[in-house]
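For subunit A:
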Amino acid sequence: MMLSLLVFLPVFFALVVAIWPQKSTVRHLALGFSIIEFLVSLLMLQKFDSNSAALQMVEKVSWIDRFGISYFMGIDGISLMLVMLTTFLTPIIILGSWKSIDQRVKGFHSALFILQTAMLGSFLAMDAILFYVFWELSLVPMYFIVGIWGGSRRIYATVKFFIYTMAGSVLMLLAIIFMMNLTPEVTGGVMSASLLDFYKLEIPFISGDFFTTQTMLFFAFALAFAIKVPMFPLHTWLPDAHVEAPTPGSVVLAGVMLKMGTYCFLRWVIPLFPEATEHYGWIFIAAGVIGIVYGALVAMVQPDVKKLVAYSSVSHMGYIIVGLFTMNAYGLNGGLYQMLNHGISTGALFLLIGMIYERTHSREISKYGGLASALPIFTIIFVIVTMSSIAVPLTNGFIGEFLILLGSFQYSPAVAAVSVSGVVLGAAYMLWMVKRVFFGPKGQLVLESEKDAHHALHDLSAREIVVMAPLLLMIFWMGLFPNHFMDYSKVSVDYLIKNKMNYSFPTGAEQAHTEEK
Partner candidate 1 sequence: MSHQMLIAILLLSPLVGFILNGVRFRSSNYLLAGSIATGAVAVSFACAIALFMQLVGLPPEQRRLTVSFFEWISVGSFKVNAGFVVDQISAIMILIITGVGSLIHLFSIGYMHHDKGVTKYFAYLNFFLFNMLILVLGDSLLTMFVGWEGVGLCSYLLIGFWFNDSAKAAAGMKAFITNRIGDAAFIIGMFILFMTFGTLNMHELNGLAPTIMESSWLGAVTLGTLMLFIGATGKSAQIPLYVWLPDAMAGPTPVSALIHAATMVTAGVYMIVRLNPLFVVAPNTMMVIAIVGAATAVLAATIGLTQTDIKKVLAYSTVSQLGYMFLAVGVGAFGAGMFHLMTHAFFKALMFLGSGSVIHAMHEEQDIRKMGGLKKYLPITHFTFVLGWLAIIGMPPFAGFFSKDEILWFAYSSPRGHILLWIAGAIGATLTAFYMTRLMALTFWGSSRVDKSVHPHESPLVMTIPLMVLGLLSVIGGWVGIPHVISEFVGHIPNFWEHWLEPLITKLPEASQVAHSATEEWALMGVSVSLASISALAAFIMYTKKAGAADKVANAFGPVYKLVDNKYYVDEAYFGVIINPLVSASRDLWHYVDVNVIDKATYKITDLVRGGGSFVRSLQNGNMQQYAMYVVLGVVIALSYMLVG
Partner candidate 2 sequence: MPSTSFLTDISINHYLILSAILFSIGMAGVLLRRNIIVLFMSIELMLNAVNISFVTFSHYFDKVDGQVMVFFVMTIAAAEAAVGLALAVSIFKRFKEVNIRFFEHLKG
């Protein structure tokens, strides 16, 4: 029951928050709830057996018998880390939005909890239809979070976000239904939507022929996930969504929702369609590499800080795509690690930008300048997070980026040679932004705030420092001791690589056997 508890506890929280009578304590309540959720996930982490690649804590209840759809959840090393990321970020998001969300507070926190359920559900669902339900469910609260609490062009942004994602999901639904129709081959005549049965399928693949079943299914799934990631050239919804979303929305979006796309590549695309992945992986690697360079270049010339970080996400997600599709140990481990890194460092960046936006009500880089002397602690934290984002060693970003680059080098030195330019460009756009925002003579905003006592700039409050502290801790912890984190996922990832051509979760006995080797 552990996983169900984890997934559906937030729904309960959402209900309680929605009907909570006292308006003034809603935030405290929500924060408490999210911390409880995090503790539950820690409990789960503690029960998790990291030496096994098997699906753990399995729950399976028949749901719609006629089509073999079941309520089927399970966790392995790959999903574990992302689940932890989700539960870890939520309290931070709630505490971070303490001030910035001042209207419809109840509604906001309910939406956030529903979103948490949807995200956790899509990481844990092992049944295609159940997964699809969670996947689509995640759109709804996000739609409201951006649409209600967003900026001035929020409707445009939400509609764009929704339609983009939806367009991909529809293809995926078609593919899922198609695969369900194939399952009687392996289940002895019964239809099934279980991922385990999907894994057993041997979907025909003819190299070079685009219109073979596996290739078509591969692209249907991959397109849906690539939009979510978002992969170049399907990325244009992201900057708009980020710019218009309220700070907590941006953090969830960058921190977790984008990872749903990359995670699903690992969980669905690679094991289900190994031949097609191998055969057409280069398309995604190419798109990823273009994304790295393109995202970095476009980020460099953005006039809006938030948009800059949004484009930097395009660049970072490009790394993850490259890592995953190299299909080797370095690329996959690095890609998975980079998912966590990006969640933490970009989440932190969005939080920081939110904090400064609350003070100055502007995000235009040209209006800033000289913030460092006005807000020293803020600046220090921002620079640390920047270093994590541009992958300076001993921060988390380095481990992921280095492993991905190593993996891409093993795949093809040319890919690594181009991707590595992201290392330079990343430093260029981030540091140039830091220079224009924090250094140099006092800019327009700082001068205005000095004239007006009402709008004086205050350095970070205790609450804001508490928001940032866990993120900073993770930045260094993950950079110094990556094994503490990778040990949970390593077995699963290695197992995936070894058995990618005929993947299925090992049973206990098999697992014991592989360990003996």
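Basically, contacts are C-beta pairs under 8 Å (C-beta built on N, C-alpha and C of every residue); 3 or more make two chains touch, one makes a residue touch a chain; residues count from 1.
How were these candidates chosen? In short, all candidates are chains of the complex that A comes from, given by their letters.
Predicted model, so just to flag it, every value in this text is computed and none were measured.
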- Please find, within this complex, the candidate from 1 or 2 that touches subunit A. 1
- Note on the structure: Contacts from subunit A onto candidate 1 in the complex sit at residues 160, 163-164, 233, 235-236, 239, 294, 297-298, 300-302, 328-330, 333-334, 370, 372-373, 376, 380, 387, 392-394, 398-399, 402-403, 405-406, 409-410, 413, 416-417, 420-421, 423-424, 427-428, 431-432, 434-435, 438-442, 480-483, 486, 490, 494
